[in-house]
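In what follows, a structure is listed as structure tokens, so that the remarks can point back to it.
Removed: one protein chain of the complex. Kept in place: all other protein chains.
The block that comes next holds subunit A.
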Amino acid sequence: MSENKTVTMIITRQDHPDESSYEEKFEIPYRENMNVISALMEIRRNPVNADGEPTTPVYWDMGCLEEVCGACSMVINGTPRQSCTALVDQLEQPIRLAPMTTFPVNRDLAVDRSRMFDSLKKVKAWIPIDGTYDLGPGPKMPESKRQWAYELSKCMTCGVCLEACPNVNSKSDFIGPAPLSQVRLFNSHPTGEMNKSERLQTIMDEEGLMGCGNAQNCVQSCPKGIPLTTSIAALNRDTAIESFKSFFGSDQRV
């Protein structure tokens, strides 16, 4: 009985980064507990489209298969999310798969998320502790703070928040919510806090914090439930204080 049941998928494909995209329809045999990735694997096993014509296997990115790495993000029935946790039984058919539009497409559903990693470098999303001698143990972190900071550390740079943001598009250079929240994470760390001002200065421009328009789609869309808009509002406060200090002077900077 179950041999007759099929899953219909309409996939937006692109053969080359410079070529235009096209849609291809697939009918694949249904199995119980399928996710989008196992459906894509089925196409890879037998690359024949719904018209019965042989085609190239659909290409996509994946890594951990447990929603921790962020590599398999794509737009599934209009919603950007990870394909590993998108269960076929819970999706309306035909299942429409498309690459995220915010990023350049490498091939088919695989996109190049380099801009996010560049942003992490730009905002200095790390704690510099390298030196010529042992600095000893760092300052302690209060448990209550560690708990919410841990939530921010769940970010897997998947790109869903950038895809959901109306201000991240071809007309703007806004880096998006994910790298901003990382600034808050590293500024909250007792050792990272020593470079707080430096990190804040890097996001005090239009591509940074000022690119936010408070549409708050990011916090609704984040698969890890990271309080992105709380981070942005907290950074708004921090940068307001930072600009006050840097203009009028403070005990850290004359």
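To be clear about the criterion, contacts are C-beta pairs under 8 Å (C-beta built on N, C-alpha and C of every residue); 3 or more make two chains touch, one makes a residue touch a chain; residues count from 1.
Note that contacts and distances are computed from a predicted model.
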| item | value |
| --- | --- |
| Which of "Fe(3+) ABC transporter substrate-binding protein", "DNA modification/repair radical SAM protein", "Succinate dehydrogenase cytochrome b558 subunit" or "Glycolate oxidase subunit GlcE" matches, in UniProt, the chain that is not displayed | "Succinate dehydrogenase cytochrome b558 subunit" |
| Residue among A:Ile10, A:Ile37 or A:Met204 touching the omitted chain | A:Met204 |
| Option from A:Pro17, A:Gly63, A:Pro104 or A:Gly213 whose C-beta touches the chain left out | A:Gly213 |
| Subunit A residues touching the omitted chain (full complex) | 78-79, 164, 166-167, 169-172, 201, 204-208, 210, 213-217, 220-221, 227, 229-230, 232-240, 243 |
